[in-house]
Every structure is written in C-alpha cells, then in structure tokens.
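If you scroll down you'll find the structure; I have some questions about it.
Heads up, one of the protein chains got dropped from this complex, but the rest are sitting where they should.
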C-alpha cells in the first residue's frame, strides 16, 4: 500500500517546496496530490495560462521521486469566469443563485460550464499529459459536497426535459408512468415540466425519483466529459475521483464505471459528529470515531467497480468543519492507516501536508503546523514504515479475498426512501449502517455490493431494504445459491415508484409465497416484540403485515403474525429490527449459511487481508482478543489498548 | 345514517367500474363521491370537454342505486391552465410562487381563477345538473389544506386594498383604527398598504387581524361563486364542502352560510400524530386516536349552521401523510362509524374505495387493496349493517337533542391569539381542546357554538377564551340565563385589536365588577397554586391580575389574589388551568348549572342520540361502564374491550 499526501504548493513560498518534497519522501510517502483548487493561479485571466509555477512545483515533487495525482480545478471556477458567465451558477431549492465565494458553486447541467471545465482540463492535459511523474488524474473534488448535486437552474430544467423525453418518448407515456391522473397533474408536453420543488404539498414521488436519477446522471456526464477531454493528451492515464463519506446524492457506482481508481476522503471524527448518531455515541467515540465508520466506506468503495481503491484524504488530526472538532486519540492516525490496509486499500494519502493559516480551513490540521513544525500525525506516520516492515517480515499473501458475507447498499433506494419515508424515523442509511455494525460485531468480513451485483460466491447476502427488486435482480440473486436475508420495504415499488401489481414485495412475494398488503410506520418509542426459535427482540419504526402462505420463523408477540418469513434460501424480515432482534436474526442466518461467528467486545473489530489477520480496538477500554490459539503476532499482542492494532498470521 | 365512499373512476380501468359499484351497494353503501380531482380528464385541453367517460362512470354508479356527490375539480387546476395564466398561482410568505405539481396551488383572490373555476363548475352543472342520481355537489376539496388560505399574490394585495377601502371608507379611519401613529406607520392611501409580511419585526396586529379576516372572506367568496355558477343548471341541488380537522385559517361558520351540508374529513390517527399533543399521548393513542379527536369535530360541525352534517372522508386504515402512520386497532373503523352516528352524523363516507398504487397517496389505504382484495376496513364495514339493525331493533327516537352544555369555539379568536400569543405556549386550540376533553371526561354531551350564537337552551356555557366580546355578544349571553364560565383573555380586545377603554375584560368586567390591568405569560414549568372551596389545582402558561370588587371563589396561593371570580351567573377564570384545576372548576360550575356529572375512566366516552346511549372505549385498557342499572343493551355490554362500543336504551 502506498502512502501519500495532499499538497498545495500555491499556498506556500516557492522556496519551501523542495524541502517539503524531501520530507515527504523521507516520511515514506510516495504519492502527492496537487492542483485541484488552483484554477485562479493557472488561468488568472481568461486564456492567459500561467504554467511556470506549476511546472516547477511538479518537477520539484517528481525530482524527489514522488508520483503525482494531478487534480482538475473544476470544483472552484474563478471569479472572472462567473462574471463572464453567471448562468453557470447552481440554483438552490429557494430559487436563489448559489453564489461565488466558497466552492462547488457551479451547476452540473450548465453546458457552458461543462465546456469551460473541459477546456481547462484539456489545457492541463496538453501541458502535463505525458509527464512521467503524473500517473493519475483526479477529476474535480468531492462531487456532492455541500449538497451540490441538485440544482434548479434554467440549464438544469432544460436538461431535465430532454432527459425525460429520451426516457419516455412521449408525454403520454410519462403521464401514465408517473400516475399524473391522480391530482390532474397531467402535462401537455415536456416543456411544461418543472423540477419537483416549491409545490404546495409533496410533488409526485415518481417525478421526484426521476429528478434524483436525472441529477445523478448529470454528475456522471460532467465527470465523463472531463475524462474525454484529458485522455487524448494523456495516454495511459488513470482517472480517479475522491468521494466522501455518507454522501448519497449521486450513484457512485455509475461514476465508477468511468474511473480506474476510486479514492475516498476519510474523516472518521468529522463524520461521527456530523452524521445522525445518537448524542451518547457521539460523545463515546469522539476521539476514535465510531468503530465502523471508516471500515464501512472501505468495504463500500472496495466493491464500487474500479480496479483500485484507496483513501485520497485521510484525517490526520482535528478537522474544522464538523459541529465539534476534537483531536484523534494518540495512535489513531496509525490505526486508520492500518485499518485501510486491512480492508484492502491500495493507497492512503493524508490531508494535508501543512495546515494552511488562512481562509476557510485554517483550523484544519495537517501533518505539519503552519509554522512548519511537525504535528502529531507526522510522527505517527513516521512509525508506520516499521509496522509495514513487520507485516511483510513473513512472506504472505496480501491479496484481498472475497468475503463470505455481502451487504447490499443502493443509492437509488436511499433516494426512494428519502422521497417517501412514510415514517420520519425511517432512514435508509441508518438501517444499512446498523446492519453493517451488527455483522461486524459478529466478527465477519463484509463486502458491500450494489443492487445489480451478480452476487456469486457469497454464502450470505443481506439486503436490508431494496424497494425496487425487479425479476432480473431477483433471478440473479436466486442464482447465487446464497442464503439471502431481505429486510423491510424490499420489492415494494416498481421502477416508476408505484406499488407492484401483486403488492409488495412484488416478484419476491410471488417467489416466497406472501404479500404485504399493509405497513405501519411507528413513532420512536413504540415497539412490538418478536419471538421465534433462537429469535428474540423487537421491531421499532416500521412493521409490516404479511398475508402469507409461507413458513414463519418468528412472529409478533402481539398478534402472532409472521415477523421473519422463510422460503428456501430466502428469508424476509417484516419490520425494522432493534439491535437485539437484528443480532439474533443475523446469527441465525449466518449459521444457516455456515458463516462462522466470532462475538466481539464493544469497539473491537477484526478483519482479514489475505493471510494477514487484524484486530482494531476503537475503545472505550482495553480489550483482550478472545481467540488466540495457533496464531503468531506480527503487530501487537492479544491485549489491545484503545487505539491499539494487532496483526497475526494463523499457524497451520 | 347513510354510508358512502370516495371513488376515483379515472384511476381504474373502466371494466372494473360495474363490479365496484355492485360491491359498494352490497357492502351497504348508498353514497359515492366522485370527480373532485378530475379536471385534466374532463377538460384535457382548454375548451375541449371529454364527458363520455364521466357519463359512463356516473351512470354505472347510478345504475347500482348509489346516490352521487359530484365534486368540482377546482382544487387541482391543470397544467395547461397554469401555463396560460400563471398569475393564478398562490404566493407564499417567502414571496415565491407556489408551483404546480401537487394540488391547491391557486390563489383565492385571483379573479381569473375564480372565473375559470366557475366555468368548469358551470360546464359540469350543464351536463349533470339534472341527473337524477346527483343530489349533492361538493365545491372544491379541503379549503385551507397545506396552508393555502393565505396568499401574497398581486391579486391578493389588490383585493386586500379594496376590502380595506370598503371596511374603513377613508385612509384616516384605517390609520386611527389600527393605531398607525404608533411607529409612524400611517398610510397616505389604500394603495400603499401591503400584506403584513416581511416586516423587520412584527407588523401591527390590527393590520394582521384584518389580513386574516380578508383572507378568510376570500375563501367564502370563491366558494359562493361556484355555487352560483352551478345553481341555475342544478335545480334543487344541495351544496357541500368537506372541511378538515384542526384547520382554522378561515371561518367555517361563514362558509356554512352558503352550504346545505357540511362534510368533514375524519383522520383520527393522522390528526393525533400531526397535531400538538405531547409525545407520550401520541404513543398512547397511536392506534385508536385521542378519544376526543373525532368527537370534537363531530360536535363542532354538527353546530356549524348547516341543515345536515357528516363525514365525507373517514379514515379506514393507515394514512400516508402524518409523520408516522400506524394502523388503526382492529374494530376502530366500526368504532368511528358508530361514534359519528352517536354524535348526530347523517352520513359517513369512507376514504377511499381502493388504495391507489401510484402518485402521492399510494401509501394511503382504502377499503380494497390495489390488487382489489378487500382490506381490513372493508370487513369491518360489512359488519355494520348488523350493528345498525340492532340499534333500530327497538323503535326509538334517534333525533339528536340539544346538549345541556355548550362550548364556544371561535375562528377569529384563534387568529387573534396566533397573532399576539404574548406567551409562546398560549395556543387557543389547545385550550379549547383541553376544555372539551375535561367536559367529556365528566360524562357530558357538548355542543360547540360560535361567538355569535344565541346560546339559548343551555344550562352551562363554557367560553375558554373570547378576546373580542362586545356588548351585543354579552347581552346575548346574559339573555340565555345559563351559567357561563369565561376563561383568560376574554374581553381583552376591541374589534380593532386594541385594549378596551375600561381595560380587559371590557364590558364583561363592567358587568362583573373587575378589571385585568396586568397579565403574565409564564414559561412552561412555572406554575402558581390555586385554592378555593372545592377548587384545587394550579395555573400554568398564563396568569391574570384582577383589580376587583367581585366575589372571589378561588385565590392564588402565592398572594391571595382572585383566580376564579363570580358575579351572578357569570364566573371568570383568571389564568390557564392545569388539568386538576380545570376539572374542579368545571365540576363546580356544572353543579351550579344542575348538569349531571358522570366521572369516566380514561379513554371511555359516552354520548346520547335521542333515546340511544353509547359508550366508546378508546383504551388503553378494558373498562367496565360504571352505571348500568335500568338499561337494556342493544350493542355490546358493560364490559368494553379497547375499541369496543356499547349502546343501550334506558328503561323507564
């Protein structure tokens, strides 16, 4: 695994560059990412390109032996461009322009801006496309950050109409597909369709889902255009984009189809404080992050569809952008780096080389302080070469293997549930993450797969919620031969956001022999007990009433109705499980699938990469690894402090 | 009482209509409401009317013996109309158009739209006004839903100026009436008056109150115009509108003056989860609804001023639009139907015949599932014919009698308190509803009356809060001879939202011999004890300081100041009572008025209609009716399960 860093030569005096480069190399780094916000320095006035400083920066870094990831600067169109073409600005749900003065202010649907972004990308490619040190191009930066996927500009509206015309062919088809007869919402033509915003009450969910699909497609299109602008002048280039944590406004798998590498930006403490964890958990994990935050995303992006994945920005100290910004516990920078390795990452690049003393992110730490002294992360990274030496001391296979268990996470499903949650506490991402946490707490390695994955080779596939499960998806799943656990709302909608003819769960219901004619969303605090053989716990938030000819494995204690149904290799959980129920259901299904279970203490996680086994203790206290026979430790021991990492091989 | 259903033939294949109609009749239904969202199918292009499908739908229903309520489709102006006349859209407080894509997007003040709405109504009347099966016309649908009474469009502003000019004659009169000298707010002419929105701090409350009155008047005017458009071609037609629960943005009594029938839309579970009940109550009653939600509205709309009232849309399963949407407990559809009957309803129409699998309300249940199997409500309704047969087994009077107790509920008072709550926890509707609940928990039947009601024939009149109590209202109340209990803020304002010359409570104070020179609004958690003979409890939210020459029945424990004052038949409660105080005050006043008290266990309610007595148990547990001598049960028995209903006659 390569280590790297994000670097902004334009922020620092040129005389510092050479020493910076030397220090990077000496620290064991081999990658450096530059350029992604530098448009105003590359092209300070339209058409006047200033390459010399960038030439020198690139050459200085290359001379130190560093491989360079060069970013296109399209996330920050400069002020002169906005002045010349104000229509490229995005528009918010309030109908106002999203103004210049920070970043990501452009609309993905602006043809003018896409042309401009390709122009600067092509110019950079022409200049650097054959530079031997530049192996990889990063397109733009963190698509979707600050809620920027959705834009309501005139350009977006026009593009949406074209997108719909292509999708539906005729306005009559669209009216039927959306069910626009419902409230006299029938459109006379595509030109009268607006985005689903500022309506008196909710807009048609079919309309909203198409708007989300369209908006996601616009991101993909924008990204692809830049790649196509670069490729002619950059033969053999690899393309990467750096995604974020818990951003789901566009389909990352669709993006990945155009990428060679996916990088993601891992800020475990910032994500913890920003995401919807309960306050007690935010306090408990405030200096280590939730034990599954980084791991979940590693597993997600490892399976996203690119040849390679890694961390493009790794938190190495306090960040500046969360509601609260504590410092990582000592050891966590090493912990996160080794964790990324254990989960199969090919690289980890830290963010950023040196804390910038000015502008928005001045309180975001780096590896070095603004006065160029090393910060804490720097010293932890220095210790990593010793760790990696120990890991490789015994020659072993470090190829990431397929896991026995797959968890399905689907972007479109998230949009669908956001559009009509039916109960305000039903959050798709929360259900997925709770399921991931439960699996990992049972000691399992998990692959995260998409809704259209083949799914072959898994023993257990867990699908917490997949509203659109058409027959081709179902056939594919059945063909895997795996034990498959489906969760609530699966199969409950058609591709046009309607209830299937056979009611939920559609074809799955036909296959399993039941239907769900009625669901209930429940206020937090209302629960219903569930009991079955080896099954215990309760549902909360959501309950389904099954009309059934199917074996019931567990039943609701109030009325005896089925809560967990089973038919062949398929099981269906008819509600949102609390932690106890989820644990018992997963244990049962894992046992049926012959997936071994290792119950882990709170905060301990294990993970295998090839022959190497890892344990990570995210706290809150020292733990002892409960299985330690016939193993040889390469790192640490069975006793793990908080932030401690152990690695071992099994003795045969 | 007639039973009926809401039906949307335009949502279903024509071949299903005949069977639907037969099944309705077989279920015991005799009413069917149709048409109110079908504009885009009746007139898909301006001026091109497509009647044939509606002819066939009407005839199919009529052939099955069903009486039809035909709705005008003005709640959903179609897209082509918005395209041709975008100025008909309403404008929100944010100054933005409220767009097409859901429903109720029109502005009540648009002359263009009123003309259009009358045009389609007249066209329908011309076609169907003499159809023998169409006895009743519903105008529009749920005025005010989604906060649509108030609009800030150019049309509304122009109409407001005319309305003010008519009301005040001269701008000087307006300036004096509003007290515009206060902050140099004097207007040079009517043309410079804007709606009270987007001001730096609160606008003049007199200005705001007139805006609310004007906005309410615009609803009445819009409704009346449609009736007048229909009547010439529909001789003998009855006119109905379907109102909602807890909607108070327009004066329903003013609307009722133009109607023959008032229908209301009863969604007990949706209202519970949406209205301002404490979370614990929302959990407790989540499957039955609060025991007084439906009853309160029955009593309100029974007294609204029309010849007939009933439920136009009755929840018959889970709805889709509340924050959480649980299913009714088994038996509740029957419970709600019999409860409506007990409270005097002339009809109950269920919403809707069949769950629609597409668009916004696809998760709103119906009597039949999307695949046309019967849902739970269907089966409960089927059982009702047996219930009604038992009720009518012994010939008896079922005419609804006047209650002994009247509760005053006034729309204008609600606007006034919303405009200047003085304490953010003072909510008019909450005070009214708490009082209703307390009266009903004492076993009383209650009539709900308006501020201008004659009030004759009652023994006890409870007026929880009536800020504008002028001398004509006071004279009318005095003439009733009833015991009258007034609550806080009564008489505290003039018609122009000013303090009366004699201070609060104005003429009432003169009559009773006290004034209220000072009030306090209190943060939740601050309470003051109250004690008197047979009076115990505390006030919260609001305390008044009376300057008094009047007998004090109960006093504040902190300073001995009067809390409950009395003079002749009038009593005045100088604060917002907690539940204990409210109960003891109502018991005392009921006793003075010779109104019998029957203390009921939690969740049990009783109600008389003619000779028939009913008991309803909304839970949370099985109860035994505590008075059961000399009665003969027609339905159920003295032991009532949750959701259980009993009915009896008294043996003489």
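Order of writing sets the chain letters: A and B. Residues in each chain are counted from 1.
The criterion applied here is as follows: contacts are C-beta pairs under 8 Å (C-beta built on N, C-alpha and C of every residue); 3 or more make two chains touch, one makes a residue touch a chain.
These numbers were taken from a predicted model, which means no experiment stands behind them.
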Exercise for the section: Please pick, from B:16, B:62 or B:503, the residue that touches the omitted chain in the full complex. Expected result: B:503
Practice task
Check the options A:325, A:510 or A:591 and report the residue that touches the missing chain.
Solution key: A:325
Completion exercise
Which of B:50, B:526 or B:580 touches the missing chain? It is B:526
Handout entry: For chain A, the residues touching the chain missing from this view
Key = 10-11, 37-41, 44-45, 73, 76-80, 83, 90, 94, 96-105, 145-146, 148, 273, 279, 282-283, 286, 317-318, 320, 323-327, 355-363, 365, 369-371, 373, 375-376
Problem - Those residues of chain B which, in the complete complex, touch the missing chain - result: 94-95, 178-188, 192, 194, 196-207, 420, 422-425, 496-503, 515, 517-523, 525-526, 545
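In this text, only the chains that are shown with their structure count from here on.
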Practice task
Starting from the mean Cα coordinates of chain A and chain B, work out the distance between those two points in Å.
Solution key: 48
